[in-house]
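One protein chain omitted, others in place.
In this document, chain identifiers A and B correspond to the written order of the chains, with residue numbering beginning at 1 in each.
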Amino acid sequence: MLRFAVRRLLGAIAVLFAISVLVFLIFNVVPATNPAQRIAGKNATPQLIKNVEKEWGFDKSLPEQYWTQMKLIFTGEATSYSLAHINIDERILEGIPVTASLCIGAAIIWLAFGILLGYISAMNAGGLVDRFVTVIALIGISMPVFWLASIFLYYLTYKVELFPASGYEPLSNPGKWASHLILPWISLAVLFAGFYSRVLRSSMLDVMNEDYVRTARAKGLSQRRVTVRHVLRNSLIPIVTLFGLDFGVLIGGGAIITESLFNLEGVGYFTAEALGQQDFPSIMAVTIFGAFFIVLFNTFVDIAYAYLDPRIRLGTSAV
Amino acid sequence: MSDGASTGTAGGPLLEVTDLVKHFPIKSGLLVDREVDQVRAVDGISFYVNKGETLGLVGESGSGKSTACRAVLQLLKPTSGSVKFEGREIAGLSRRELRPLRREMQMIFQDPYASLNPRKRIGQIVGDQLKIQKVASGKELRTQVEGLLERVGLSPEHYNRFPHEFSGGQRQRIGIARALALGPKLVFCDEPVSALDVSIQAQIVNLLDDLQDEMGLTYVFVAHDIGVVRHISDRIAVMNHGKIVETGDADQVCEHPRDDYTKKLLAAVPIPDPRESRARRERTTAG
Partner (left out) sequence: MSAATEAAPAQPGAGGGPLLAVENLRVGFATEDGRVQAVDGVSFELEPGEVLAIVGESGSGKSVTAQTVIGLTRSPNSHIEGSVRLSGEELTTQSESQLQKVRGSQIAMIFQDPMTSLNPVYTVGKQIVEAIRAHDSSIGKKAAHARAAELLGAVGIADSERRVDDYPHEFSGGMRQRAMIAMGLALEPSVLIADEPTTALDVTIQAQILHLIQDLNRSRGLATILITHDLGVVAEVADRVLVMYAGKVVEQGTLDDIFYDPQHPYTWGLLGSLTRLDQPRPHRLPQISGSPPSLLRLPKGCAFRPRCPHEFAKCKEVPGLEARLPADPNHCDRCWLEPEQKARLREIEGRIGLEEPA
């Protein structure tokens, strides 16, 4: 298991390197316009453009450019010119607790509800309960996040004033922290909960037809034990995959809409800002940062996978 | 010297395997692989198969029969040893060099269900090889595939069906049609009838027999059922623990086995005749 984990982590590092090169090439080589010009902003003086050119290494060879830029981004020296000269890395680091609070809370909610609903649905497949849950899940899936968030904001904070309007409160005051996050959590979780419940339902229905489930029943295990230990456990494998991807995307700055609408100044919020300003260094940093999390969580998923399915673990160590 | 005799080995065997070894290393180590042990799946076997004949391969489960077939076909890279096909060494050839040989050597797999892609139509499954090797395409491809289906006792109208619409015996025929598509000279049959009931077994065995007569095929036939192996084989090789312990004429091996393991194997074959099996049981309990 350890051997497997170490190998996967090394693999992840290689992938990250490849991604950073790719991002670098897309941002620097592909566009036709002068990259320094774009970094400096629309109203930049020729002098500023010169400085930028030097700072970002555009006067050097491509590998050197890559090196300079990555150094800027990873050592926390990259500054944004369009966004009031803020330090990009600091801005991202500040955003992480906010985004993490949002994503972890939402993830707990969506996993709990997704699994619960999927389970209920699969256990009653074809019945009334199943149809009811299906409708709920489909509503959840088809409700746009911005719409749901706006409805929440309008009715529950503005009209009824049940929840504080928006913004983030640090965890040092847990009550306040939670009350500020509860609506964003729900808005973000609804879509995923609905989606996961569908995936789990179909996965469970597949597993229920597996021969080994029949074996489990033939052993005289209780219905409950069969469904939990044999059906549910084996059905969670696709859910783990999805979760790794989704969670990586969100924490890497993908919760753009939720963060923006609820005024949570997390990574997604910053991404939105950067996109709005077409701020080239920030977009590049956020992209690499996002990729980092996606790869990281995929690696976790692989490791979790290996835990859930011994064939994968042992298969790799036998090769 | 060898002008005109480029096909060479007029008298020699079609396939000649010498000291073939296939070990599976068991590796360990956190970052760098260290070989800690190995599974000696095939441990130095030698045999030959003449053109137009059938070699039966029997032996204990796990004795390396499937591994041997794969290693001969170069589907697994042999650890060492030589494999000569039509007098030419093929062990160690690159993939590219092997490609033309794939047309001449084919394998029919044990499990008819698992080896057919459930989402592909029968016509595609059988025709894929022809397409990949650029033997035929379009209308001609279809005619050829339909011809093959007919030859294995299916009808051309099965062309557009999916594997799940067929019974076990029919699926095995599809596997055979696929293996025959490129007109191979040598076919490895890895337990092609184990999962089938006797009457369907008989259909498949007869079909293989007919195809051998019509097309001059050569078979290596692996099975647990020694009765079936004897029926179809000219010679039989018995494997145990990665080695061939006995080879010989089929009837000879079955009636006068020399090796102890072969004797044990034959003594365990159930006799489909209640009186005789009862008598045998009494003999063994008495002795």
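Note that a contact is a pair of C-beta atoms (placed from the backbone, for glycine too) under 8 Å apart; a residue touches a chain by one contact, two chains touch by 3 or more.
The shown structure was predicted, so the numbers you read here are calculated from the model rather than taken from an experiment.
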{"item": "Selected from A:S150, A:T215 or A:Q278 as touching the chain missing from the view", "value": "A:T215"}
{"item": "Touch criterion as defined above, residue of A:N234, A:S282 or A:T299 at the omitted chain", "value": "A:N234"}
{"item": "Contact set of chain B toward the excluded chain (per top definition)", "value": "59-62, 167-170, 194-203, 205-206, 209, 224-228, 230-231, 251, 254, 264-266, 268-278, 281"}
{"item": "Chain A residues that touch the omitted chain in the full complex", "value": "126, 210-223, 225, 229-230, 233-234, 308-311, 314-315"}
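FYI, only the chains that are shown with their structure count from here on.
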{"item": "Interchain centroid distance [CA atoms averaged], chain A/chain B, Å", "value": "50"}
